[in-house]
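Okay, handing you the structure first.
Heads up, one of the protein chains got dropped from this complex, but the rest are sitting where they should.
Let's look at chain A:
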Amino acid sequence: MNQFPILSLMLLVPLAGSVACLFSGAKAARQIALATTLFNLALGVWLWSQYQVGGDRWQFQENVALFAGFSWKLGIDGIALLLIELSVFLMPICVLASHSVDKRVGEYMAAFLLMETLMIGVFAAQDLFLFYIMFEAGLIPMYLIIGIWGGADRIYASYKFFLYTLLGSVLMLIAMMWMVNEAGTTDIPTLMEYNFAPEAQTWLWLAFFASFAVKMPMWPVHTWLPDAHVQAPTAGSIILAGVLLKMGGYGFIRFSLPMFPEASAQFAPLIFGLSMVAVVVTSLIALVQNDMKKLIAYSSVAHMGIVTIGLFAFNQQGLEGAMIVMLSHGLVAGALFLCVGIIYDRLHTREIDRYGGLSINMPKYALFFMLFTMAAVGLPGTAGFVGEFLSLTGIYQVSSWVAFVCGTGIILGAAYMLYLYRRVAFGEQKNADAAAMPDLDKRELAMVVALALPVLWMGVYPESFLAPMRNDIAMLDARVARAKPQGDAQLKVGAPAAKPAAGHGEHKSEAQAPEAHGGAH
């Protein structure tokens, strides 16, 4: 307890930067924002270096009873650590990517820095209501970012984003109040161990689901996402895809699963159904998009479908896979939005047909765009592969049908991403203005290289990212084990060959299980 309050500092630094930006001119605001986010990144690196893998479950804990009814309680485990790292890593890139923003720069940077505080707050909060406040407060800066700096339909998109997510969240608040009333504490670690009555869990789970499903977003409440993405400025899209979408997954992993294991098992078929639809349907929708950002937005929904099936697979591979998909999607989708933003800055259109043959005049760009495309497809050696592979392995143990359908989604994913890449980077240079675009400058190169390195790192040596959260995932797995649904592929223990067939019937416990589907023998 007496250690240095690093988490509070990481929350306060961007907040202070945000206030400073609000009252500065454009140039100063850019510098302040970049300095602040880089400083926070340095703090993040220090945080990771100080985090003891295999140490206490909750580290860097702080607890000050500042408020009535809840307290300023922070602390992280491996899962939260990685998501915080993702946030602080993406923020300087967002600031750099906002080079083309030229109206109201001070307010713009202030909104982003406020967003950073709130995102870190969501992942670091250990008090239920502190979490809710941070979770919900993100609506305000995001509403302003989409509404002020967005594109043509920004107002519709901002309304949709705000009202959808608000409606999802308020019911969760009532559920939280009920839980606190029942358990007598607002402490998240305690609540994660608390056993709510299974009947109550059903309702609580649904209330939380209403919020997380919208944030995630899951089909059919995903419709705000393409609108918000298309209209948000590049940096807004990066943050939205990179970190905000992870709040839904984080919510499932931190709240729904450990707090309501029985209800999670009960509703797992619902999640599987929605995820399967999401993976296939949104992939098909992505296939016919003409707008690059919309295409990537729909692919995000599909990837989030992989996350949800991994989470509700109730086993270690699935959970780890879901986490890795979240991290890799944060990097890859962020990078793809950045790639779109780079050419958008030059040509001011997101229409795929207006580009073509970019590999000729923008070879460096085409190289990195290719890397991120492959990562989104899930090519081995990139971050996307590790997460998708683990998730599908996890779900395969539960249901081979779900694994099959979601596997189809991966193929469709390859289809729409490669089709996008072909139309943008290959082919003839049919548009003169697109053909005249200059290649990446130093700033842009720095951003894409910064994103490419962890994508490869995570793909080649995922252990660095799996190690910090392994114990936490194992504890979560143990926590939900009692409600674990039975898989559809049961291994049948055969009789030893030497013995006569009569002994077969004695292995009742395993052999009575339903006949195996799929082919898991």
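To be clear about the criterion, a residue touches a chain if its C-beta (ideal position, glycine included) is under 8 Å from a C-beta of that chain, and two chains touch if they have at least 3 such contacts; residues count from 1.
Following the convention adopted for this analysis, contacts and distances are computed from a predicted model.
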Seminar exercise, completed: From "Rieske 2Fe-2S domain-containing protein", "ABC transporter permease", "Predicted polyphosphate-or ATP-dependent NAD kinase" or "NADH-quinone oxidoreductase subunit N", the UniProt protein name for the chain not displayed is "NADH-quinone oxidoreductase subunit N"
Exercise. Considering the whole complex, which of A:136, A:187, A:227 or A:444 touches the chain not shown?
Worked result: A:136
Exercise. For the full complex, which residue in A:48, A:178 or A:457 touches the chain that was left out?
Worked result: A:178
Problem set entry | Contacting the left-out chain in the complete assembly, out of A:163, A:288, A:436 or A:493 | A:163
Exercise. On chain A, what residues meet the omitted chain?
Worked result: 66-69, 104, 107, 129, 132-134, 136-137, 139-140, 143-144, 147-148, 154-155, 158-159, 162-163, 166-167, 170-171, 173-174, 177-178, 180-181
